[in-house]
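Following: one structure in structure tokens, then a few remarks.
Here the complex is missing one protein chain, while the rest keep their positions.
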Amino acid sequence: MSAVDMRVRIGALELRNPVMTASGTFGSGREYADFVALSRLGAVVTKGVSTEPWAGNDSPRIAETPSGMLNSIGLQNPGVEAFCAEDLAWLAGRDVPVIVNVVGHTTEGYVAVAERLEREDAVSALELNISCPNVDEGGMAFGTSCDGAAQVVRAVRAVTTRPLIVKLSPNVTDIVEIARAVEAEGADAVSLINTLLGMAIDTRTFRPKLARGVGGLSGPAIRPVAVRMVWQVARAVGVPVIGMGGIMDAEDAAEFMLAGASAVAVGTANFVDPAATVHIIEGLERFCAERGIGRVAELTGAIRE
Amino acid sequence: MSAVDMRVRIGALELRNPVMTASGTFGSGREYADFVALSRLGAVVTKGVSTEPWAGNDSPRIAETPSGMLNSIGLQNPGVEAFCAEDLAWLAGRDVPVIVNVVGHTTEGYVAVAERLEREDAVSALELNISCPNVDEGGMAFGTSCDGAAQVVRAVRAVTTRPLIVKLSPNVTDIVEIARAVEAEGADAVSLINTLLGMAIDTRTFRPKLARGVGGLSGPAIRPVAVRMVWQVARAVGVPVIGMGGIMDAEDAAEFMLAGASAVAVGTANFVDPAATVHIIEGLERFCAERGIGRVAELTGAIRE
Amino acid sequence: MSRAAAFSPALERATVLANARVAEGVWLVALAAARTASSVEPGQFVHLRIAEGTDFILRRPFSVFRAGGGRIEILYQTLGRGTRALATVAPGVEMDLIGPLGSGWRIPEGAERALLVAGGLGVAPLGMLAERLARDGVAVTLAQGAPSAGRLLARELFEDVCRRTAYATDDGSEGACGFITMLTPELIAADRLDVIYTCGPEPMQRIVAAQAAEAGVACQVSLERLMACGVGACLSCVVSTVHGRKRACVDGPVFDAADIVWEPAADPEVRS
Partner (left out) sequence: MSRAAAFSPALERATVLANARVAEGVWLVALAAARTASSVEPGQFVHLRIAEGTDFILRRPFSVFRAGGGRIEILYQTLGRGTRALATVAPGVEMDLIGPLGSGWRIPEGAERALLVAGGLGVAPLGMLAERLARDGVAVTLAQGAPSAGRLLARELFEDVCRRTAYATDDGSEGACGFITMLTPELIAADRLDVIYTCGPEPMQRIVAAQAAEAGVACQVSLERLMACGVGACLSCVVSTVHGRKRACVDGPVFDAADIVWEPAADPEVRS
């Protein structure tokens, strides 16, 4: 197997390979350190972090669905101060780029987190989560209109020097128009997709399976929707696209790159195989080597139409 | 097992049970007559019919995905005249309500089909398909904006006396607002969901798996999204809701009814089990009997929140 | 032209009797499926459910290679996830199938000489046909192409019932070295054929069809398309013909070669 150059660039950010973790599915990395040498990863994307601690939603918070799962965690997190003191401090020494997923109920909330993180050297980039379906205010509301999305990106852009990734919601009529709106406000990259809003009802109890009623659908079930959106967005914007949604193995990762993604994130697959990220990195290298592809970045947008 | 009253009403239409076929997955019924006594069904919903014959899209037209499938049939159909002469004539004698799925590239196209069907006694209701993701003009375009949806419903409402069901697209930010718009124009019921727009790429050839590139995702993978939308719409409109999307068995059908559906449609499941509709009818009757539910209609909206 | 009266298809619960590798990447599964076995005609197929659950939402179509005594045999290539999973199924397991499906080969009234041209797994729908033709007193020649000698399939069956067999292999390890379509012009010319039957990669079938047309011999092809329903309802499986788009699952898989409007060779679904 010949050596494949696995490096990719997301704007100013150079990653040693295109495989990162999807926010909220990998804790702060520490939880998976028994299974994955974090320095093997393209980047660790942390769970969503807000200014103040958030308690999240009631239990049950998850439900299994065909080839997927629903979650309504609700962005439970200890707040940005505790996050910096504990998670970030631990991550700082791990030789892996750290991308912090930022959440807020209001524009000011997002801005406050971004400002606080500006002081932390360990932060390689921010991922603005304007697409979480699991909180009542903010979250997805910002991500489903161009104006809402533009407004929060503009405000955060003004206070951060870090590469700014904006995570888009798939629960929209036209994701391309949202992607264009955030690009126009200075986003350095877009990541997609967050979860699809879904619901499951227990036919034994007649109750929703999630205490919150609705939740976010992730896993292989949503992959075709995610691939389609990555393909649409990648051809419409100039900034790099980070693709995710149901990536289970290297073939799936390659599919997203062919569709136009410069990098990918692995979420639900971590629950199936705690070493999924590493298996995908190795598999992607093999995928390229077998086809005589010298640089993994050549896969980006290489779909033949 | 005590007798369960399986009848349901969709506006003026009384069905002997709540289980119908989903448009495009059951031909005109004839193709499944070896497996299903059509008179057992709540209704047969035909494939989409346009004024002139449509050739549909190139092959390949389908792809398997995790717990689902993509299709880009593209509404291939012989046109309304041939449809009336052949399919409808055959269906007329089968003792089952016939709901004709109506498609068009333009408002005039929809109106012309509805006018032609007005002359056919065998037509119990129309289902206006303003949500097909597989044609370039019309189709989904009408279904993704309130104005587009309202316009075509208004025009068809003016020319038909039959119960008018409007089939909604899930590829929208807010399906409730579309449902309200078509209700305001005189729709007698709404049906949802049509397929989610998706894509799959062959990592061997680097080509899209569908000749058309994108296609519609159906099957159990989309069920959580469908249940969520049925739940949202049913509590927001006054007209009956027909629920569909990944129904494979009676429990799934019950889940949609609990969420608020008055009837359900079975699509992709027919391909897995050609007698799926009958199995679901029998299972639903058992489901009610086991719980002492005397009328299946009691399930509608019976979710406990 | 005779085509047996279509026997209506049904869902049948079949039990795996044997499932074994017969060549590199090629397996033969025998199923106890009495109804299908007694009604299937040469060239028809079954639509097999690979597993319960939703992991394989689509059934897989397979020609019936042989049938009789309450059992059917399917010769299959392990190509993708479905066929790889099928190869792990043990005897005793129950699987459900829909069958018999499709319009099979037609035997022209009074036919005396027939040529069968198979590429790779294209032999699969030709097994029953060769036996039927031989039984009806038709002199059958089989031309089979494969990557190498070890991948020539079901030689015993065909050598038993055919008057003549001709082989071509990509590596020359048996018969002619190269494509089977190099041998067919000569086989067509050598004989006053009444009909040519072919199955295999679509480009091969297309060449055979052209050779048959040139020689003025009737030709039937068996085409593969991705199939969802298998019963004519979903329009997944259309084939372009001079009479418009036809469904491979009910109007085919066997078509008169003269009717086919061949599609661009790059068609990604043609693989075997």
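As written, the chains take the letters A, B and C, and residue 1 is the first residue of each chain.
Everything that follows uses one rule, which is that a contact is a pair of C-beta atoms (placed from the backbone, for glycine too) under 8 Å apart; a residue touches a chain by one contact, two chains touch by 3 or more.
Just so you know, these numbers come straight off a predicted model, no measurement behind them.
*Asks:* Can you work out which residue in A:Gly11, A:Gly27 or A:Gly213 touches the chain that's missing from view?
*Replies:* A:Gly27
*Asks:* One chain isn't shown here. Among A:Thr51, A:Ser124 or A:Thr268, which residue touches it?
*Replies:* Checking each option in A:Thr51, A:Ser124 or A:Thr268, the one touching the absent chain turns out to be A:Thr268.
*Asks:* Of the residues A:Val4, A:Met69, A:Val98 or A:Val113, I need the one that contacts the missing chain.
*Replies:* From the options A:Val4, A:Met69, A:Val98 or A:Val113, the contact with the absent chain belongs to A:Met69.
*Asks:* Considering the whole complex rather than only what is displayed, give the residues of subunit A touching the chain that is not shown.
*Replies:* 24-27, 31-32, 34-35, 47, 55-56, 58-69, 71, 73, 76, 202, 205, 207, 209, 219-221, 248, 268, 270-275
*Asks:* Taking the full complex into account, what residues of subunit C touch the chain not shown?
*Replies:* 53-55
The criterion applied here is as follows: only the chains that are shown with their structure count from here on.
*Asks:* Report the most central chain, judged by the distance from each chain's C-alpha mean to the global C-alpha mean.
*Replies:* B
*Asks:* Quick one: report the Å distance separating subunit B from subunit C, using the average Cα coordinate of each chain.
*Replies:* 36
*Asks:* As a quick test, compute the distance in whole Å between the mean CA positions of subunit A and subunit B.
*Replies:* The answer is 34 Å.
*Asks:* Taking each chain's centre as the mean of its CA atoms, how far is subunit A from subunit C in angstrom?
*Replies:* Spacing between the chain centres: roughly 47 Å.
*Asks:* Using the touch definition from the top, which residues of subunit A touch two or more other chains?
*Replies:* Within subunit A, residues 66-67 contact more than one other chain.
*Asks:* Using the touch definition from the top, which residues of subunit C touch two or more other chains?
*Replies:* 54-55
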